[in-house]
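For this view, one protein chain was removed and the others were kept in their places.
Here is chain A:
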Amino acid sequence: MNARESMEYDVVIVGGGPSGLSAAIRLKQLAADKGQDISVCLLEKGSEIGAHILSGAVLEPRTLNELIPDWKDKGAPLNTPAQKDQFLLLTETESIQLPTPPQMHNEGNYIISLGNFCRWLGQQAEELGVEIYPGFAAAEVLYHPDGSVKGVATGNVGTGKNGDQEGEPGIELWAKQTVFAEGCRGSLTKTLFERFKLRNGADPQTYGIGIKELWEVKPELHQPGKITHTAGWPMDTATYGGSFLYHLENNQVVVGFVVGLDYQNPYLSPYEEFQRFKTHPAIKGVFEGGRRLSYGARAISEGGLQSIPKLTFPGGVLIGDTAGFLNVPKIKGTHTAMKSAMLAAEAIAEALATAQEGQPIEAAAYTDKFKQSWLYDELYRVRNIRPSFRWGLWPAMLYSALDTYLFRGKAPWTLHHQHADHECLKPKDECTPIAYPKPDGVLTFDRLSSVFISNTNHSEDQPPHLKLKDPTVPIRVNLEKYDAPEQRYCPAGVYEIVGREEGEPRLQINAQNCVHCKTCDIKDPTQNIGWVTPEGGGGPNYPNM
């Protein structure tokens, strides 16, 4: 293969989600204000901006107002103001309306497609002179001899199934600052955690998996702006999980389900729980006569403030969900991701202006700016809610009410996350298998017909992007001890145990179906599965998600 070419920028941003795009925009705004020249390049692994974005989403416009105050005139796709909030507690057959917790109030918010919002942010960034390259994944972090980050390299392409064919080499992007905006469980961020010991002193990050469908419903059942959240059934009280149901524009309704990845029963299937949830008497009506348009899944960072790592290191910063800025009780991470991006951009612009030639730059002021911002205050107030759920649903609801109403988020203690999610799984012998109902093909569906409408594809001519450290572990440990939980937690049916009948079970990995949710990388009990970037452009092609 030929040698890699290289390109140089002031700032390279990895990831075109709300955080990466906001950082790009803010940098260009600051450059214009100060007459500074800052070149910015952004890489996105999806085939286009928005292709890999999956969210709820109710957007709190607070950060958008700060970033682009005239967003209305610029045609931002915020078309559905939030109307009625509803919070339901479900039992198998009943639903009880609970008072909506204050974090879940949505006055002034908008129901949006985050993918479409990102498409719009991408246009704004390009107009400001940001170079955006979708279809290119950052596959590797590059370092200077002094250990500081030098930039990233895109992956090689066309190297064949076993990686042994002559392909096209990737390209090196060098930058004074590299901004990692990979979203939840970033694959490069993970390597930075180790290299720079960024997680020292922070709680383990905890996660949830969010699975979502987009429906077109009958016009008479459509109530634009309506917001429903549920807790309870079909989850047992020991497992953290709940649903969201939002009415968008154009007779579209999104429905989704989030399950905390600290669940214990290896027989649990977040996908099947979601399918089952839709059949609840209080829920199913809205889908009658409707049709499902799209499907997808994505992990969510749920650790909150306690789990935020060190944010800066020589040569780069972490922003958005890859650092874990999500507000969990609100299940909102967009305005927080964007805010962290703005703060980082400000620190970077300052650092670039005062940088000395040849010296690595660390935008350390970003951390101070964060501590002084409303973002810190917002995350501080809700920091105890998610950890309290390890006591189970009822004590947690009670505690959360106390923490919120009595202490107003200022309780003089902080609850910590004790375990990483992959440590929480119990051996199968200690758990009961769960019998899930069969899909009916109308309201509930199987995995494959779901993945089909996520428009997912990976070129076959590449090595698998799901790497096993030890190829014997899936059978020796995962199957023997946990009944191969990856068959159930993967929302795309990537992992299959085949050959059981012949007495030679083996794990088959259908990597081309992967929707890049990152759940396997998080939940695999021995951390034997590693998710790395496939060739750029591979993965889902979500419309309106």
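Keep this in mind: a contact is a pair of C-beta atoms (placed from the backbone, for glycine too) under 8 Å apart; a residue touches a chain by one contact, two chains touch by 3 or more; residues count from 1.
Just so we're on the same page, contacts and distances are computed from a predicted model.
Set against the options "Carbon-monoxide dehydrogenase small subunit", "Ferredoxin", "Amino acid ABC transporter ATP-binding protein, PAAT family" or "Electron transfer flavoprotein subunit beta", the UniProt name belonging to the omitted chain is "Electron transfer flavoprotein subunit beta".
Summary of contacts with the chain left out: across A:Val157, A:Ala420 or A:Leu466, the touching residue is A:Val157.
Here the missing chain is touched by one residue of A:Ser22, A:Gln177, A:Thr456 or A:Thr519, and it is A:Thr456.
Annotation: of A:Ile38, A:Ala51 or A:Leu479, A:Ala51 touches the absent chain (contact as defined above). Against the chain not shown here, chain A presents residues 5, 7, 47-48, 50-51, 113, 115-116, 119, 131, 133, 136, 154, 157-158, 167-168, 171, 216, 250-251, 291, 293, 441, 452-453, 455-457, 541, 543-544.
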